[in-house]
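Shown next, in C-alpha coordinates, is the structure this report addresses.
Moving on to subunit A:
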Amino acid sequence: MILTLTILLAVIIAIAWAAFNAAYLVLAERRGAGVIQRRPGPNINGPFGLLQPPLDGIKLMAKQLIIPAGADRFMYISAPVLVMCPAIMSFVALPYSDWLQAQNIDVGLLMVFAFASMGTMGTIFAGWSSHNKYSLMAAMRSVSQAVAYEIPMILTALTITLMAGTTNLNAIVAQQSENFFHWNIFPLFGETHNILMPFSFLIFFICSMAETNRAPFDLGEAEGELVAGFHIEYGSMGFGLFFMGEYANIVIGATLATIFFLGGWSCPFGLFPGVWWFLIKLYAIIFTIIWIRWTFPRTTIYGLLNLSWKILIPASLVNLLLTAGLMKVF
Partner candidate 1 sequence: MNQPVELQPDETFVLNVGPQHPATHGVLRVKMEMNGEYIVHAETVVGYIHRMHEKMGEVKPYPQFLMNLSRLDYLGAMGYSHCHALCVEKAAGIEVPKRAEYIRVLMVELNRVSSHLVWLGAFIMDLGGFTPLLYTFQAREHILDMMERITGARLTYCYIRFGGVSRDIDDQFIQSARDFMPYMRKELIKYHKLITGNIIFKKRMVGMGHISPEMCRKYGASSGVARGAGINFDVRRNEPYSVYPELEFEVPVYDGCDNMSRYMVRMEEIEQSLRIVEHALDQLPDGPVMPKKAPKIIKPPAGDYYQATETARGTFGVRLVSDGSQTPYRMKLRSPTYSNMHLFDEACRGLMIMDAMAMMGTLDLVIPEIDR
Partner candidate 2 sequence: MIREKLKQALEHLFPAGEAVPPAIVAEGEEPAEKTPREAVIETDYATCGYHLDIKTPPEQLIEVVSLIDQNDFFIESITGVDWIEEGEIEVVYDFSRYDFDLCRVVVRTRTDRDNAALPTITGVYAGANWHERETAEFFGINFIGHPHLVNLLLPEDSDIHPLRKDFKP
(Lines give C-alpha, C1' and ligand atoms only; values in the text may rest on other atoms or scores of the structure.)
Protein backbone atom coordinates (compact mmCIF):
# COMPACT_ATOMS: atom_id res chain seq x y z
CA MET A 1 0.00 0.00 0.00
CA ILE A 2 2.69 2.45 1.04
CA LEU A 3 4.76 1.42 -1.94
CA THR A 4 1.86 2.14 -4.29
CA LEU A 5 1.32 5.52 -2.69
CA THR A 6 5.00 6.40 -3.05
CA ILE A 7 4.92 5.46 -6.70
CA LEU A 8 1.78 7.50 -7.22
CA LEU A 9 3.34 10.47 -5.46
CA ALA A 10 6.47 10.12 -7.54
CA VAL A 11 4.48 10.03 -10.75
CA ILE A 12 2.48 13.09 -9.70
CA ILE A 13 5.68 14.97 -8.92
CA ALA A 14 7.09 13.99 -12.32
CA ILE A 15 3.97 15.24 -14.05
CA ALA A 16 4.00 18.47 -12.06
CA TRP A 17 7.64 18.95 -12.97
CA ALA A 18 6.80 18.44 -16.64
CA ALA A 19 3.95 20.93 -16.53
CA PHE A 20 6.03 23.43 -14.59
CA ASN A 21 8.83 23.17 -17.08
CA ALA A 22 6.52 23.49 -20.03
CA ALA A 23 4.95 26.62 -18.60
CA TYR A 24 8.11 28.33 -17.48
CA LEU A 25 10.11 27.49 -20.54
CA VAL A 26 7.66 29.64 -22.47
CA LEU A 27 8.64 32.49 -20.22
CA ALA A 28 12.31 31.58 -20.51
CA GLU A 29 11.99 31.53 -24.26
CA ARG A 30 10.33 34.91 -24.38
CA ARG A 31 12.87 36.43 -22.01
CA GLY A 32 15.68 34.77 -23.95
CA ALA A 33 14.31 36.15 -27.17
CA GLY A 34 14.16 39.53 -25.50
CA VAL A 35 17.83 39.38 -24.60
CA ILE A 36 18.76 38.36 -28.14
CA GLN A 37 16.56 41.00 -29.70
CA ARG A 38 17.60 43.84 -27.37
CA ARG A 39 14.21 44.26 -25.75
CA PRO A 40 12.93 43.44 -22.25
CA GLY A 41 10.42 40.71 -22.97
CA PRO A 42 7.52 40.06 -20.56
CA ASN A 43 8.54 41.74 -17.31
CA ILE A 44 5.35 43.30 -15.99
CA ASN A 45 3.59 40.47 -14.19
CA GLY A 46 5.45 39.71 -11.02
CA PRO A 47 9.20 39.99 -10.45
CA PHE A 48 11.01 39.32 -13.74
CA GLY A 49 7.63 38.46 -15.23
CA LEU A 50 7.48 35.28 -13.18
CA LEU A 51 3.69 35.41 -12.95
CA GLN A 52 3.33 35.49 -16.71
CA PRO A 53 2.89 31.71 -17.29
CA PRO A 54 0.04 31.20 -14.76
CA LEU A 55 -1.69 34.33 -16.03
CA ASP A 56 -1.30 33.11 -19.62
CA GLY A 57 -2.80 29.83 -18.50
CA ILE A 58 -5.76 31.56 -16.89
CA LYS A 59 -6.31 33.67 -19.98
CA LEU A 60 -6.22 30.65 -22.27
CA MET A 61 -8.57 28.68 -20.05
CA ALA A 62 -11.02 31.56 -19.91
CA LYS A 63 -11.32 31.60 -23.68
CA GLN A 64 -14.05 29.79 -25.51
CA LEU A 65 -13.07 26.63 -27.28
CA ILE A 66 -14.29 27.04 -30.82
CA ILE A 67 -14.61 23.96 -32.94
CA PRO A 68 -14.62 24.93 -36.61
CA ALA A 69 -17.49 23.86 -38.82
CA GLY A 70 -16.68 20.69 -40.69
CA ALA A 71 -14.12 19.58 -38.16
CA ASP A 72 -13.97 16.04 -36.90
CA ARG A 73 -14.99 16.73 -33.31
CA PHE A 74 -13.47 13.70 -31.65
CA MET A 75 -10.13 14.01 -33.33
CA TYR A 76 -10.11 17.75 -32.97
CA ILE A 77 -10.52 17.55 -29.22
CA SER A 78 -8.24 14.59 -28.70
CA ALA A 79 -5.34 16.02 -30.68
CA PRO A 80 -3.97 18.44 -28.04
CA VAL A 81 -4.32 15.72 -25.40
CA LEU A 82 -2.39 13.35 -27.63
CA VAL A 83 0.41 15.88 -27.88
CA MET A 84 0.59 16.77 -24.20
CA CYS A 85 -0.04 13.42 -22.46
CA PRO A 86 2.70 11.26 -24.00
CA ALA A 87 5.17 14.05 -23.38
CA ILE A 88 4.25 14.14 -19.71
CA MET A 89 4.28 10.34 -19.49
CA SER A 90 7.85 10.25 -20.70
CA PHE A 91 8.90 12.22 -17.65
CA VAL A 92 8.09 9.26 -15.44
CA ALA A 93 11.10 7.38 -16.77
CA LEU A 94 13.58 10.25 -16.79
CA PRO A 95 16.14 10.19 -13.95
CA TYR A 96 17.44 13.44 -12.51
CA SER A 97 19.88 11.92 -10.09
CA ASP A 98 20.64 8.46 -8.77
CA TRP A 99 17.64 8.66 -6.47
CA LEU A 100 15.44 11.38 -8.01
CA GLN A 101 13.38 9.45 -10.49
CA ALA A 102 9.69 8.58 -10.56
CA GLN A 103 10.22 5.04 -11.70
CA ASN A 104 13.44 3.25 -12.41
CA ILE A 105 12.37 1.36 -15.51
CA ASP A 106 14.71 -1.10 -17.15
CA VAL A 107 13.41 -0.23 -20.60
CA GLY A 108 13.34 3.49 -19.83
CA LEU A 109 14.97 4.45 -23.09
CA LEU A 110 12.46 2.48 -25.11
CA MET A 111 9.58 3.91 -23.16
CA VAL A 112 10.66 7.50 -23.71
CA PHE A 113 11.01 6.97 -27.44
CA ALA A 114 7.73 5.14 -27.65
CA PHE A 115 5.88 7.98 -25.99
CA ALA A 116 7.78 10.64 -27.89
CA SER A 117 6.71 9.18 -31.22
CA MET A 118 3.08 9.27 -30.14
CA GLY A 119 3.17 13.05 -30.17
CA THR A 120 3.25 12.96 -33.95
CA MET A 121 -0.16 11.35 -33.91
CA GLY A 122 -1.50 14.41 -32.15
CA THR A 123 -0.06 16.60 -34.86
CA ILE A 124 -1.66 14.55 -37.62
CA PHE A 125 -4.99 14.48 -35.80
CA ALA A 126 -4.91 18.24 -35.33
CA GLY A 127 -3.97 18.95 -38.91
CA TRP A 128 -6.43 16.54 -40.42
CA SER A 129 -9.41 17.24 -38.23
CA SER A 130 -9.21 21.03 -38.38
CA HIS A 131 -10.72 21.13 -41.86
CA ASN A 132 -8.21 23.66 -43.02
CA LYS A 133 -5.84 23.39 -45.95
CA TYR A 134 -3.00 25.10 -44.16
CA SER A 135 -3.18 22.77 -41.20
CA LEU A 136 -3.48 19.77 -43.48
CA MET A 137 -0.33 20.77 -45.34
CA ALA A 138 1.42 21.41 -42.05
CA ALA A 139 0.36 18.01 -40.74
CA MET A 140 1.73 16.31 -43.85
CA ARG A 141 4.98 18.16 -43.38
CA SER A 142 5.14 17.21 -39.73
CA VAL A 143 4.61 13.55 -40.53
CA SER A 144 7.31 13.40 -43.17
CA GLN A 145 9.57 15.29 -40.80
CA ALA A 146 8.87 12.98 -37.87
CA VAL A 147 9.41 9.89 -40.01
CA ALA A 148 12.63 11.29 -41.38
CA TYR A 149 14.15 12.30 -38.06
CA GLU A 150 12.99 9.50 -35.82
CA ILE A 151 15.24 7.10 -37.71
CA PRO A 152 18.62 8.78 -37.20
CA MET A 153 17.62 9.68 -33.66
CA ILE A 154 16.91 6.09 -32.71
CA LEU A 155 19.97 4.85 -34.58
CA THR A 156 22.04 7.22 -32.50
CA ALA A 157 20.32 6.11 -29.31
CA LEU A 158 21.16 2.60 -30.41
CA THR A 159 24.87 3.35 -30.40
CA ILE A 160 24.49 4.45 -26.80
CA THR A 161 22.65 1.29 -25.92
CA LEU A 162 25.28 -0.72 -27.71
CA MET A 163 28.02 0.83 -25.63
CA ALA A 164 26.17 0.84 -22.36
CA GLY A 165 24.68 -2.61 -22.83
CA THR A 166 21.45 -1.51 -21.21
CA THR A 167 18.34 0.51 -21.88
CA ASN A 168 18.06 1.60 -18.27
CA LEU A 169 18.65 5.33 -18.26
CA ASN A 170 19.95 5.19 -14.71
CA ALA A 171 22.53 2.61 -15.64
CA ILE A 172 23.63 4.60 -18.67
CA VAL A 173 24.47 7.55 -16.46
CA ALA A 174 26.08 5.35 -13.83
CA GLN A 175 28.59 4.17 -16.41
CA GLN A 176 29.69 7.73 -17.11
CA SER A 177 29.82 8.84 -13.52
CA GLU A 178 33.42 8.06 -12.62
CA ASN A 179 34.73 11.49 -13.48
CA PHE A 180 34.49 14.37 -15.91
CA PHE A 181 36.22 12.59 -18.77
CA HIS A 182 34.06 9.53 -18.64
CA TRP A 183 31.18 11.37 -20.20
CA ASN A 184 30.17 9.81 -23.43
CA ILE A 185 30.79 12.99 -25.39
CA PHE A 186 34.52 12.89 -24.64
CA PRO A 187 35.81 10.29 -27.04
CA LEU A 188 39.24 9.24 -25.84
CA PHE A 189 39.16 9.01 -22.08
CA GLY A 190 36.09 7.00 -21.23
CA GLU A 191 35.94 3.28 -20.95
CA THR A 192 34.53 2.96 -24.42
CA HIS A 193 37.19 4.85 -26.37
CA ASN A 194 34.71 5.70 -29.06
CA ILE A 195 35.97 8.60 -31.14
CA LEU A 196 32.62 8.93 -32.89
CA MET A 197 30.77 10.14 -29.83
CA PRO A 198 30.85 13.94 -30.45
CA PHE A 199 29.52 13.16 -33.87
CA SER A 200 26.68 11.11 -32.41
CA PHE A 201 25.90 13.96 -30.07
CA LEU A 202 25.59 16.34 -33.01
CA ILE A 203 23.21 14.03 -34.86
CA PHE A 204 21.16 13.50 -31.74
CA PHE A 205 20.96 17.21 -31.05
CA ILE A 206 19.84 18.07 -34.58
CA CYS A 207 17.30 15.26 -34.56
CA SER A 208 15.85 16.25 -31.22
CA MET A 209 15.40 19.79 -32.50
CA ALA A 210 13.68 18.53 -35.63
CA GLU A 211 11.57 16.09 -33.62
CA THR A 212 10.26 18.84 -31.40
CA ASN A 213 9.36 21.06 -34.36
CA ARG A 214 11.79 23.73 -33.29
CA ALA A 215 13.20 26.45 -35.50
CA PRO A 216 15.01 26.17 -37.83
CA PHE A 217 13.01 23.00 -38.41
CA ASP A 218 9.58 24.35 -37.48
CA LEU A 219 8.08 23.48 -40.82
CA GLY A 220 4.92 22.24 -39.21
CA GLU A 221 4.07 25.68 -37.91
CA ALA A 222 5.86 27.85 -40.43
CA GLU A 223 3.91 31.05 -39.96
CA GLY A 224 5.56 32.65 -42.98
CA GLU A 225 3.63 30.45 -45.35
CA LEU A 226 1.29 28.19 -43.36
CA VAL A 227 0.16 30.89 -40.93
CA ALA A 228 0.30 28.77 -37.76
CA GLY A 229 0.58 25.29 -39.16
CA PHE A 230 -1.29 22.38 -37.65
CA HIS A 231 -2.74 24.34 -34.72
CA ILE A 232 -4.13 27.17 -36.84
CA GLU A 233 -7.72 26.43 -35.84
CA TYR A 234 -7.00 25.95 -32.15
CA GLY A 235 -7.71 28.58 -29.58
CA SER A 236 -8.14 28.52 -25.86
CA MET A 237 -6.41 25.80 -23.86
CA GLY A 238 -6.25 23.51 -26.89
CA PHE A 239 -3.63 25.84 -28.25
CA GLY A 240 -2.09 26.06 -24.79
CA LEU A 241 -1.69 22.30 -24.66
CA PHE A 242 0.07 22.25 -28.04
CA PHE A 243 2.38 24.91 -26.77
CA MET A 244 3.12 23.12 -23.52
CA GLY A 245 3.53 19.84 -25.34
CA GLU A 246 6.17 21.41 -27.54
CA TYR A 247 8.14 22.66 -24.57
CA ALA A 248 7.76 19.40 -22.67
CA ASN A 249 9.21 17.67 -25.71
CA ILE A 250 12.14 20.06 -25.70
CA VAL A 251 12.82 19.17 -22.08
CA ILE A 252 12.68 15.47 -22.92
CA GLY A 253 15.06 15.91 -25.84
CA ALA A 254 17.50 17.94 -23.76
CA THR A 255 17.25 15.50 -20.84
CA LEU A 256 18.03 12.57 -23.09
CA ALA A 257 21.00 14.41 -24.56
CA THR A 258 22.24 15.11 -21.05
CA ILE A 259 21.82 11.50 -19.99
CA PHE A 260 23.32 9.99 -23.11
CA PHE A 261 26.25 12.27 -23.70
CA LEU A 262 26.87 14.68 -20.87
CA GLY A 263 27.06 12.23 -18.01
CA GLY A 264 23.71 13.04 -16.43
CA TRP A 265 24.16 14.06 -12.83
CA SER A 266 27.84 13.17 -12.66
CA CYS A 267 29.69 16.31 -11.67
CA PRO A 268 32.93 17.71 -13.01
CA PHE A 269 34.17 18.82 -9.60
CA GLY A 270 31.45 17.98 -7.10
CA LEU A 271 30.67 21.42 -5.66
CA PHE A 272 27.04 20.66 -5.07
CA PRO A 273 24.75 17.63 -5.39
CA GLY A 274 24.47 15.94 -8.73
CA VAL A 275 20.91 16.97 -9.44
CA TRP A 276 22.00 20.59 -9.73
CA TRP A 277 24.65 19.62 -12.23
CA PHE A 278 21.98 17.82 -14.14
CA LEU A 279 19.80 20.92 -14.26
CA ILE A 280 22.70 23.11 -15.31
CA LYS A 281 23.50 20.82 -18.21
CA LEU A 282 19.84 20.48 -19.11
CA TYR A 283 19.18 24.20 -19.23
CA ALA A 284 22.41 24.88 -21.07
CA ILE A 285 21.15 22.64 -23.86
CA ILE A 286 17.70 24.21 -23.75
CA PHE A 287 19.23 27.66 -23.92
CA THR A 288 21.19 26.60 -26.98
CA ILE A 289 17.97 25.47 -28.61
CA ILE A 290 16.31 28.80 -27.83
CA TRP A 291 19.37 30.65 -29.04
CA ILE A 292 19.30 28.82 -32.36
CA ARG A 293 15.64 29.54 -32.82
CA TRP A 294 16.07 33.29 -32.55
CA THR A 295 19.12 33.41 -34.76
CA PHE A 296 18.37 31.16 -37.70
CA PRO A 297 15.81 31.47 -40.46
CA ARG A 298 13.67 28.48 -41.32
CA THR A 299 14.83 25.72 -43.64
CA THR A 300 12.78 24.51 -46.55
CA ILE A 301 10.83 21.28 -46.42
CA TYR A 302 12.97 19.60 -49.08
CA GLY A 303 16.13 20.92 -47.46
CA LEU A 304 14.98 19.40 -44.21
CA LEU A 305 14.16 16.02 -45.73
CA ASN A 306 17.35 16.00 -47.78
CA LEU A 307 19.34 16.63 -44.62
CA SER A 308 17.77 13.62 -42.95
CA TRP A 309 17.55 11.08 -45.75
CA LYS A 310 20.74 11.96 -47.57
CA ILE A 311 23.05 12.93 -44.73
CA LEU A 312 21.85 12.06 -41.24
CA ILE A 313 20.48 8.57 -41.83
CA PRO A 314 23.51 7.27 -43.77
CA ALA A 315 25.80 8.99 -41.30
CA SER A 316 24.09 7.51 -38.28
CA LEU A 317 24.05 4.08 -39.89
CA VAL A 318 27.77 4.26 -40.54
CA ASN A 319 28.18 5.57 -37.04
CA LEU A 320 26.33 2.58 -35.63
CA LEU A 321 28.37 0.12 -37.68
CA LEU A 322 31.66 1.72 -36.73
CA THR A 323 30.67 1.83 -33.10
CA ALA A 324 29.86 -1.85 -33.20
CA GLY A 325 33.21 -2.50 -34.87
CA LEU A 326 35.07 -0.46 -32.28
CA MET A 327 33.29 -2.34 -29.52
CA LYS A 328 34.48 -5.57 -31.01
CA VAL A 329 38.08 -4.41 -31.42
CA PHE A 330 38.60 -2.87 -27.98
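Observations
Basically, a contact is a pair of C-beta atoms (placed from the backbone, for glycine too) under 8 Å apart; a residue touches a chain by one contact, two chains touch by 3 or more; residues count from 1.
The candidates were selected such that all candidates are chains of the complex that A comes from, given by their letters.
A quick note: this is a predicted structure, and the numbers were derived from the prediction, not measured.
The candidate list 1 or 2 contains one chain touching subunit A in this complex, and it is 1. Every residue of subunit A that touches candidate 1 in the complex is listed here, in rising order: 33, 36-39, 133-134, 137, 140, 215-216, 218, 222-227, 294-303.
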